[in-house]
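Here the complex is missing a single protein chain, while all its other protein chains stay put.
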Amino acid sequence: MSKSLHMLRGYSVGGTGICLAMLTANLLVGCGDETSTSGAQGNLSVLLEAEETISNGIEAGPGPEDIRDGWSAAFAKYVVVIGNVNLQLATDGSVQRQANELYAVDLTEVPESALPLWQINDLAAARWMFNYELGGAGAADGAERHASVSEADFAEMSTNDWTYLIDGEVTKVDGQACPPAFSATPPLGSTSVGIDADGNPCYPHPRVGFRFGASAEVAFTQCESDGLQGVAIPDGSTATVAATLHGDHMFFNGFPEEDEGGVLRLAQWMADSDLNLDGELTRAELESLATADLAVIDDRYQLGGPENTISTMWDLLIEQLKTQGHLNGEGECLADGAAHEDE
Amino acid sequence: MNVRSLCRGPVTLLVPAWISACLDTGLDQVQVPLNLAGTALDAPFSVRDDWQVELEQAQLAFGPLRLCAGQRASGLCDTARAEWLDSAVVDLVSGTPMPVGELSGSSGVVRSSMYDLGIVSLLTRSEPVLLTAAEALGGQSLRLVGRASQSDVSLLFSVAMRIEQGEDVERGAPVIRLASTPDQVHDLGQPGSSLTVRFDPRPLLSNVDFTGLMQSTACQPTCPAPIEFVEGSQPYRAVRNDIQAGPRPVFEWRVDDP
Partner (left out) sequence: MLLMTRTTGWVGPPRRRWQIQCTRGLWILGAGACGWQWSAVAQAQPANNTREAPSRAPEVRAPEVLRQVPAIYPEAGGAGRVVLAVTVEANGSVSTVETLVSQGELLDKAATDAVRQWQFAPATRDGVAVAAKIEVPFDFVEPAPPLQAEKPSVSVAPEAPAATPPSIPAASGDPASAPASIPLPSAAEIVGAGALSNEVIVQGGVTRSEKRSASDFTLRRDLIHAAPHHEGVEVLRAAPGLYIARPEGAAVAHRYMLRGFDSEHGQDIEFRVAGFPINIPSHLHGQGYADLGFLIAETVDELRITEGVHDPRQGDFAVAGSIDVRLGVADRGITSRTSYGSFDTFRQLAVWAPKESARDSFAAVAYQSTDGFGQNRRGAGVSAILQHALQAGDWRLRVAGIFYGARAEMAGILRQDDVQAGRVGYYDVYPLATARAQNALAARVLVGAFGDYRGMASENAEFGLWLGYDRFRLQENFTGFLQRSRTLANVAGRGDLIEQRNRTFSLGASARYYSPAYEPFDLFEGHLELGLSARLDEVEQAQNLLDAAVRSQTWDEQVDAALLGLDVGFWGDLDLHLTEAVQLRLGLRGDALAYEIDDRLGNFATLIRPQDTYIVGFRRSVFGLAWGPRASIDVRPWEPVTLHASYGEGYRSPQARTLEDGERTPYTKVRSSDVGVRLHPTKAIEVSLSGYHTQLSDDVAFDAGEGRLERVGATRRLGGVLHGQSRPWPGVVAAASVTYVDAELIEPPPATNEEPDPPFRRGQNLPYVPPVVVRADLGVTRPLWALDGAGTLTGRVGVGASALSSRPLPFGDLADPLVVLDVSGGLRLGSIELGLDVFNLLDTRYASLEYSFVSAWDPDSPGSRLPARHFNAGSPRTLLATLEIEL
């Protein structure tokens, strides 16, 4: 009994030692790299959301979100080419998933409940960085027309490779336009009712319509909301995230990098840029005007932070349109226009 | 193989880790010499409406300068990668780099930058603060004196301008934030790095409406005294807007054998 007992013990201890060594080796060397991604999967539905400023317009008023110089803005069409949703696993940026569809969508037609446009399934249940793009409507990008966009508009956008087609107006009951005298071509018989800071004559001008076709391709990357990057994919179900486009940046007086709370919304520049006072603001008019030519681009404007250099009012408009991409309402994205500097 | 690589792996169990050299802190502290330079102008240059401009004096108060890791500066650069907190007056028409000190910071890539022009907006004050360079320019960020000519018409002009952050946008933010451009990108960890920020004064006047300016004066064809760009006027705005959002200074990185 005693002998067998000792043999048994010896075997047991020896075996245990082997197990111990194996266990240790496994533990120290083979520690797996399990993260929360292992096994569990979920899906992502990406919505397109339009800020209320697009669907409801922007009111004149003293509030921080209002247009402060008395103009109101409304949009009849706010077509944008958007897509190329890209996800990067937060813990490993090399793991990426895409939904490459580009859609031309009229944001004024996007329902209150937003528009589900992209679906990416079988994602690891983890946090993913969220990126998307505004593209060109031309053949290079091959955008798809959404039903909210007329065939004619889409064709025009495709031909010109536009990113935006924005049709709207700014109105002000007692509005005036003070185009720079050196380039203004007011209709014959126009009567000035005053002058601006530069001495330019001002004319009654209660409405300015505009229809901008603009190429403003940009990638919105590393979107974050409330300090959290991207989106968390739940295990076994579908997360929803919204790419939100704002509609009011063209009225900003600067380029805030994070919080937009400090900016002013101003629209007098639109009236003053309507050089022929025909009530329709055109790209040509904006391109002909240096920012310095408008007296209203004064000390209230701080232009020190755009992606690209700004010379004309058209440049200013384009640079602002490139910053309108957000995440889930007010979440911020990096507007990486570097890849589109040449346009 | 550097010292730290010796400290890695199984050796970690043998090397006394209280030796600081064996601690990999991820980044290294760096000092990078900073130079400021203008552009030597050999001949008059053309601006709007084919006016020819000669600059007799062009001085810019520059600083502080901060270099950022991100694609964009300002709010995305709460923690700068390197900075030079001083200020200096740059002779914009001298192409010779002027050493002004060192950028301090940590190793890593810088991509964007932000700077003030001798006048700094503080979060804590409604009025900005003048640094020594701006004080040297009489409280201004920029001083230009030159002559603009077109055909047989010419005028002397002068510009004295404060460039400061307006409270309406972002109080406390540097007045100029440059998004990433290829020339700004540099790894500060490269030994022997130095930076020269080179300015070109010509774009500052490119959108000035000298024609209108001339028409507004009563001293044609030649004005005996310099015409000062009045604050709020088109020439003033043209300079101000172009210094903020026009063509940027060029970042000339140089890496010498240390």
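To keep things simple, chains are lettered A and B as they appear, and every chain counts its residues starting from 1.
FYI, a contact is a pair of C-beta atoms (placed from the backbone, for glycine too) under 8 Å apart; a residue touches a chain by one contact, two chains touch by 3 or more.
From a predicted model like this one, the values you see are computed outputs, not experimental measurements.
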Inset, instruction - May I ask you to name the displayed chains that the omitted chain touches in the full complex? - result: A, B
Legend entry - Options A:45, A:160 or A:229, residue touching the unrepresented chain: A:229
Legend entry - Of A:47, A:197 or A:239, the residue in touch with the unshown chain: A:239
Inset, instruction - Based on the whole complex, identify which of B:28, B:49 or B:256 touches the chain you can't see. - result: B:28
Inset, instruction - From the listed residues B:129, B:156, B:223 or B:250, report the one that touches the chain absent from this view. - result: B:129
Inset, instruction - Against the chain that's been left off, what residues of subunit A make contact? List them. - result: 5-6, 8-9, 12-13, 16-17, 19-20, 23-24, 27-28, 31-36, 40, 42, 51-53, 56, 58-59, 63-66, 88, 90-93, 125-127, 129, 221-222, 224, 226, 228-229, 231-235, 237, 239, 259-262, 329-330, 332-334
Inset, instruction - Just the residue numbers, please: which parts of subunit B touch the chain that's not shown? - result: 8, 12-13, 16-18, 20, 22-29, 64, 66, 69-72, 76-80, 82-83, 85, 104-109, 111, 116, 120, 122-125, 129, 131, 167-168, 171-172
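Basically, only the chains that are shown with their structure count from here on.
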Legend entry - subunit A and subunit B, separation of their C-alpha mean positions in angstrom: 29
Inset, instruction - Report the residues of subunit A in contact with subunit B in the complex, numbered from low to high. - result: 180, 182, 197-199, 253-259, 262-264, 290-293, 295, 297-311, 316, 334-338
Legend entry - List of subunit B residues in touch with subunit A within their complex: 48, 70-76, 165-166, 168-171, 173-177, 179-181, 206-209, 211-212, 216, 232-235, 237-242, 244-248
